[in-house]
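One protein chain omitted, others in place.
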Amino acid sequence: MAAESSTIGTVGRGLVLPVGLLAVWEIASHSGLVNRQFLPPLEHVATSAWREFASGELTYALVTSLRRDLLGFALGSGVGVLVGLLLGLSRVADRIVTTWFNGLKQIALLAWIPLISLWFGFDETAKVVFIALAAAIPVILNLVEGIHATPAKLIEVGEVFRFNPLQFVLYVYVPSAVPSVLTGLHLALIYAWLATIGAEYFMAAGPGIGGLIIAGRERFDMDLVMLGIVVVGSVGFAIDRGATWLERRLIPWQRAYRRPTRRPFG
Amino acid sequence: MSAVPKLADDGLSSIATQPGRGRLEVRNVSKSFEVGGAPIEVLRDVSLDVAAGEFVAALGPSGCGKSTLLRLIAGLERDYEGAITQDGDAITGTSLHRGIVFQEPRLFPWATVWQNVALGLKNSPISESAKRESIAAHIALVGLDGFAQAYPHQLSGGMAQRAAIARGLVNRPRLLLLDEPFGALDAITRVRLHVELQRIWAHEKITMILVTHDVDEAVFLGDRVVVLAPRPGRISRVFDISVPRPRERSDDDLVRIRNEVLRVLGDGEVASVDQAPAVRLAS
Partner (left out) sequence: MSDAALPGTLRARPALLSGLKGAVAGRLGAAIARQAASLGWLLVLPAIALPIWIIGTDRGWLPEQILPRPADVLHTLRDMIASGELAQHAGFSLLRVAYGFAIGASTGLAIGSAMGLSRRVDDYVRPLFTAIAQVPALAWIPLAMLLLGIGETLKIAVIAKAAFVPVVMNTSAGIANVPKAFVEVGETFRFTPLQMLRHVVLPGAVPPIFTGLRYGLTHAWIALVSVELLASSEGLGYLLVWGRQMFWLDTVLVAMIVIGVIGFVSDKALAVVEARLQRWRLDGR
């Protein structure tokens, strides 16, 4: 009984701020205190959203974005796994490449867009390349770290059984790096979605959620912009949750982070 | 081991060594926890009197509520039935008059040994110089001279636990509670620390209550051994151990008592090594 009421209490308290903000918004918008263009009434936003959705434009934009996202993610993580394996397993490759890779990694991802657009233009290819780049980086970093962190004890077991290099890779290094790879793929999914939106902002040709938001801004259509942002946030949230669920299914022995219940001051 | 240093006279030490101080009365204490909606009785109707300056060992397997009892006495948990009083005052919370040593040393990793021991005196009314003397004296008392500036991660398990004991004693509490303090240490270190604790107790004359599942430890250190049975936690037997100190583990009387305790714990399942008839317990 005690646990139930505390959950209800938690949820209730959590709703106070969002509901309150929405209420303030509604009132401010209707009362005319704020320019209606800045803060359209909620029903307005809702009807615009419904209009977009019904006309199929929203769905089309979303599907296009997701398709790009998936393509870029698949390409990036595929390349990332290969490069990660190379850098992780080969000391030589690691020594030659890693420092340069770390240096390039420091360049904010979005700063690559002008360069990529110079090389590939503004079309689909450029966007997918950029998304692939965003996805590859966390996969490489995590896979390399996962391989390097293979416990020495397990390697010793392999030595006792006189494993050849291929057996080491298959039975020791790769399995022990699986959790790290999954973390890398999880991050890659998140970054790929961000990169999709980023690519659509800066290479604004063609349909997509990012394009929708940019169009909304140019037309001073607040409804459209807000709708776009809500969609972006929701998809990002769904991707993150989905990835966490998948991770937990695949590695059930990993304990997920749980919000601590007792605080120093209660 | 250097000679035990003379502890300067200050307000606290005189209180601790007064006769009759550090008396504990536990009356009909019961406690339940809620696990998944169903209540679990951890302690049922436990009563115990501890005289000032006595060393009581509470012995029992996991789940017999001995740690819970200690936490109730310490004042860390306040939700229970029954009454616990120290020197006639009801225990309503924690107090500088009750020191506690946990199973893990619980030394703050960002502070040196000195700073960790000093934590105990943050709310003590004595003067700064008296505090410094007490800290230095207690660090020496536990044999950690020269390690005052070390960080916890630089200490071995035994040394860390000794620092925790120094911190528990630095206030000169009337009562020191020890919750399986040596459980995480290797057997050799444990045996060494038993001797240390016995020496410290004899010197400080503080009432001590030690919770443990180690029969040898309980019999070696305690004036009395209180055996607790689990589910629900309750006192099943009390053994008086009036073997004089300093004690030797190989002492015949001690070995006999130990075997009897083991027998009681195993409900006769543990075969008695000693075939002597009707063990007479010293009263």
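Should a chain be cited, it is by its letter among A and B, assigned in written order, with residues numbered from 1 in that chain.
We adopt the following convention: contacts are C-beta pairs under 8 Å (C-beta built on N, C-alpha and C of every residue); 3 or more make two chains touch, one makes a residue touch a chain.
Computed from a predicted model, the values in this text were never measured in an experiment.
The chain not displayed here makes contact, within the full complex, with A, B.
Across the entire complex, the residue among A:T59, A:T99, A:T125 or A:T244 in touch with the chain not shown is A:T99. Of the listed residues A:A46, A:I107 or A:V157, the one in contact with the hidden chain in the full complex is A:I107. When the missing chain is restored to the complex, the residue among B:R106, B:H213 or B:R237 that touches it is B:R106.
What chain A contributes to its contact with the hidden chain is residues 9-10, 13-18, 21, 38, 95-97, 99-100, 103-104, 106-115, 117-119, 194, 197-198, 201-202, 213-214, 216-217, 220, 222, 225-226, 228-229, 232-234, 236-237, 240, 259-266.
Annotation for chain B: contacts to the undisplayed chain at residues 74-76, 94-96, 98-100, 102, 104, 106, 108-111, 119-120, 122-123, 151-153, 171.
Following the convention adopted for this analysis, only the chains that are shown with their structure count from here on.
Averaged C-alpha coordinates put the centre of chain A at 53 Å from the centre of chain B.
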